[in-house]
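For this depiction, one protein chain was excluded, whereas all remaining protein chains were kept in their positions.
Think of it as A and B in the order they're written, each chain with its own count starting at 1.
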Amino acid sequence: MIRTALLTVSDRTSSGEREDRSVQGVRELLAKGPFVEVDYLVVPDEQAMIRSKLRLLSDVDGVDLVLTTGGTGLGPRDRTPEATLDVIERLVPGLAERMRSVGAQHDPKASLSRAVVGIRRATLVVNLPGDGDGAVHALGAVIDVLPHALAAMRSQGTAAAPAER
Amino acid sequence: MIRTALLTVSDRTSSGEREDRSVQGVRELLAKGPFVEVDYLVVPDEQAMIRSKLRLLSDVDGVDLVLTTGGTGLGPRDRTPEATLDVIERLVPGLAERMRSVGAQHDPKASLSRAVVGIRRATLVVNLPGDGDGAVHALGAVIDVLPHALAAMRSQGTAAAPAER
Partner (left out) sequence: MIRTALLTVSDRTSSGEREDRSVQGVRELLAKGPFVEVDYLVVPDEQAMIRSKLRLLSDVDGVDLVLTTGGTGLGPRDRTPEATLDVIERLVPGLAERMRSVGAQHDPKASLSRAVVGIRRATLVVNLPGDGDGAVHALGAVIDVLPHALAAMRSQGTAAAPAER
C-alpha cells in the first residue's frame, strides 16, 4: 500500500475561480492500486507555499508519494519544479525524462514540462503537468514502476543515512 | 513574431580563422517563421564572455529567443552550457533531452551534446551543437514547439514573479 498525497498547484483553482481539472484523471489511474489517497491539498503558484506543503507531507505526515499537478510549464508563475528542487535531497531524473518522452508521443508539447522527480526522506515527489490529459499521460508513463521505486526506497536493513547535501 | 538572436561560440570563428559553419543551416530553418533574426554575435569559447552576451541579449535587448551554436561538446574549452547555467533562472530540460534523443537517431554522437535550455526573464536560451548538421538536427527536433514555449512564457496576466533562486 502506497500512501499518496495529491497537491494541486494552481492560482485559479486555489482561489475557487476554476475547478481542479487534472485531479479526476489522476484519481482514476491511482484507483488501480496499490495507491491509497491520504490527502488532497490545493495551493496557489507560490514557491514558498508549495515548498512548505511538500515539507509537511514528507516530514510530518510521512506520506510515501506526493503527486503534484500544475506549475511545471514556462509561464512566469510556474515554479513547482523550483519548489520541488528546494526540498528534495536526491533527484530521480529518469522518471521525469520518461514522463516527457512518452508524453511527447501523445503531444509534442509534453517536452515543455519542466517536471522534477525526487526523494525527500522516505517520500517520493513527482511533478505532473496541470492540464488533465498531460497529467494522465505523464503519470501513466511511470505508474507501473512507482511501486518498485517505493520498494527500493524502503529496502535495506540499514537505517537511512541523512542526506549529506 | 519571435525576435531571435544567434550567438555563435567558437574560438576559430571569432578569430576569423574559420567561417561560421553552423549558422546557415540554422537560418534556413528559421526562415519558415515565425522567427525574425534581430542580432547575430560571435564570441570565443570564454565562459565569462558567453555569459555577458546572454545577459545583454536578455536584459537589455529583450529578445525572445537566443540560439547559441557551439561549445556544447566535451572539449576542454567547451563551456557554453556552464555559461548558460550561470545566467538562466529556470531550466527547460525536456527540450535538451529531445534535441539529443532525436539527434541520436541521425548520429549517436548527438548524445554527447551537453546542451542546456533555460529561461532568463522573458528570454528562452537554447544551446545548439557547433557542427552544422548537428545544429540543424537539434533545432529541427524542437522548432515546432518553440512557438508554444514562447506563448507560454508570455501567458498569464500576472506580472512575472522574480525568480527566487
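Note that in this section a residue touches a chain if its C-beta (ideal position, glycine included) is under 8 Å from a C-beta of that chain, and two chains touch if they have at least 3 such contacts.
Nothing here was measured: the structure is a model prediction, and the numbers come from that model.
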Which of B:25, B:81 or B:118 contacts the chain that the document leaves out: B:81
From B:29, B:56, B:112 or B:143, residue that would touch the chain that is not displayed: B:112
Per the touch definition above, residue among B:13, B:47, B:68 or B:123 touching the missing chain: B:47
Interface with the unshown chain - residue positions in subunit A: 90-95, 97-98, 101, 119, 124, 142, 144-145, 148-149, 152-153, 155-156, 158-161, 163-165
Absent chain, residues of subunit B that touch it: 11, 47-48, 73-79, 81-82, 86, 96-97, 100-101, 104, 108-114
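The rule is simple: only the chains that are shown with their structure count from here on.
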Geometric centre distance via CA averages, subunit B-subunit A, whole Å: 29
